[in-house]
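The complex appears here without one of its protein chains, the remainder shown in place.
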Amino acid sequence: MARGRSITLDVLRVMPLLIVGVLVVSTQHASAAAASAALAIGEAASVEATSSAASTAFFAPGKLPLAVAIVVTSGCIIAWMLQARAGASMHLRRIPALDAVTNAVGRATEMGRPVLFIAGIQDMDNIQTVAGITVLSHVAKTTAEYDATIEVPTSRSLVMEAAREAVRGSYQAAGRFDAYNADAIRYITDEQFGFVASVSGKMVREKPAACFYMGCFFAESLILAETGNSIGAIQIAGTAESSQLPFFVAACDYTLIGEEFMAASAYLSGAPDQIGSLKGQDAAKVIVAALIVIGVVLATIAALSGQRGESASRLLDSFQGALGS
Amino acid sequence: MEGAAEVSGVLGILERLDRRWVFLAMALAVAGPILVMGLTRKTLPETPTDASRAVFRAVQSLPQGSTVLLAFDFDPGSAGELEPMGVNMARHCALRGHKMVFISLWPLGGQMIDQTIEKVIRADFPQLQDGVDFVNLGFQAGNEQVMRVVLTDFKRAFPTTKSGRATADLPILQGVQRIGDFALLASVSAGYPGSKEWVQYVVSASGGKLPMVSGCTGVQTPQLYPYFPGQISGLLGAIKGAAEYESLINAWVMDPANAAEWSGRGAASGAPMVLPPKYLEAQRRMGPQLGAHLLMVVLILLGNLVYFAQRRAQRRVAA
Partner (left out) sequence: MMRIVALAIASIAGLVMLLSPFFPRLESVGAQSSEIFNVIAAIAFILGAGSLVKVNVSRVSRRDAGWGYAFVTLLCFVVTLVIGLGKIGVPPNPQFAATPWAGEKDAAGSAFAWIYEFVLTPITSTMFALLAFYVASAAFRAFRAKNREAMLLLGTAFIVLLGRTFAGVWLTDGLPDWASGLRLENLSMFIMQVFNTAGNRAIIIGIALGVTATSLRILLGIDRSWMGASGGSS
């Protein structure tokens, strides 16, 4: 840990290395994480993927509202990160699901049963998988400290490699590298229901005491969570797939809903600058809420004033135009 | 803790009910209507919603000979809900004389397309030619990346058909440079990548010039409603949406006044008086859905009766 460094320092330090080309070995999950992170930022702002015609212009002018949205959102987050780093106090509300991680691992240790962690069924180019891996590293550190066994079946080869790296790092950090077992983190299959069948069968046979589902899930969410429920495991889930949240809420003990899941790593790390990013996120949320209120008021005025309200309609059109919609 | 105070009588039995009894009840609730509808060949009436009508209108309003892009982003797992949508979309396009380009971003989607082509086009529209009136371009790996590429160069993303023919010389793709050149994008989607990504990466980038309709699983439907009717012109939600769409097409086909509009272009003869079972499949599946939903209502009510009995028992124990 080296608190207090400038944000860009890490990147600058390694530039020469990059130029020399000492890359290939560790590219696997790095490029994946990068792709997902960048794609996700774009998606977060309802990104328009690319221009419809190959243009030679330096900047795509139609994307200006989107660029402004990204700059403002990112600006808020970075500003609060810097503030937190400077020592400003930040209050973070308790998230019971994350507080329960230690208890769940402790229960598994007492019962002498394994901890099961599933980082979703998508590849590393999905930001939820990356978020799941960040939570995995914290959970693995706890299992290392408690001397519990962790099992991580994956449905993508690249996720298996990333998960192995994360768990190995955590065991190393906990001073328990001797207990690290690479075979406990294994690839099953890319096929959605093949993966579910394998994991569910294993759950029924080995009865893990704690099950974590952190990542991008689809129809398999309920099958996994119900199987976990039937074997009496304590279950903690987190996903940003809003369609799967009801199933996790119904069948799991704790569920991280959407942005809580994204905040999990920052919450568990307790590092001031990471917590600052959550505060910045809230500030951006206030801006979005304000824009929604303005839009609703303008649309209501335009609708109520009917044909007489030409100026209100014009105002609404310009407001929508400014937002790029 | 709940259940610490035991409930007696029937509710006590329900409280300790093994979940396998629930499974059995569900099996019966689903199997009963399947058997009844299979034997009687009757279907339940449908009242189409605006979202389903919009899908029908979107295909119906295209001029004859328009080229429609059908993205089948699903696999056998969700075929129960989505296959009837795919079948009916292909059938509707064929009846209207549209050209169909099938693609998939799911590895097993290519086979789902093959099945639909066999079931609809080869069986009922044998005069339609592969490569001229329809084509299966199969699966392409890359998820959103494929979407990015088709925005500027469709044939670069799909250089060959599923059977290995080069797309560069395909008659059906003459005049198609980018995805915006299609008259309509019809997405049948089971998850990621699917309709949501088509909206985010393609429809929004086309600036509203590419109309899109979507058919999706029940679980996905709530996620797609925010895009309807803005970015998505029409939406079929789950088997219910498929049944509504199917009933709209069937009503149109069975109306003798419309026969001249489609006969001779699609099927060789005039309007069939009896619809084959494959064109009633979605409506027939609404029977098991009815049974399952009613059972769910009953189970939730029973579960709550048990819950209130438990609370009463707990209060008694505490007193």
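Labels A and B are assigned to the chains in the order they are written; within every chain, residues are numbered from 1.
The rule is simple: a contact is a pair of C-beta atoms (placed from the backbone, for glycine too) under 8 Å apart; a residue touches a chain by one contact, two chains touch by 3 or more.
This one's a predicted model, so the numbers in the text were calculated from it and none came from an experiment.
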item	value
Residue, one of A:Ala284, A:Leu298 or A:Ala312, that touches the chain absent here	A:Ala284
Footprint left on chain B by the chain that the document does not show	17, 19, 22-23, 25-27, 30, 44-45, 47, 49-50, 75-80, 108, 110-111, 114, 141-142, 144-145, 148-149, 162-165, 221-223, 225-226, 228, 237-238, 240, 286, 289-290, 292-297, 299-300, 302-304, 307
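Criterion: only the chains that are shown with their structure count from here on.
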item	value
Centre-to-centre distance between chain B and chain A (centres being mean Cα positions), rounded to whole Å	30
Residue ranges of chain A touching chain B (in the complex, touch as defined)	39, 43, 46-54, 62, 122, 125-126, 190, 192-193, 216, 218-219, 230, 242-244
Chain A-touching residues of chain B, taken from the complex the two chains share	19, 75, 77-78, 107, 143-144, 147-148, 151-152, 178, 180, 190-192, 200-202, 204-207, 217, 219-220, 222-223
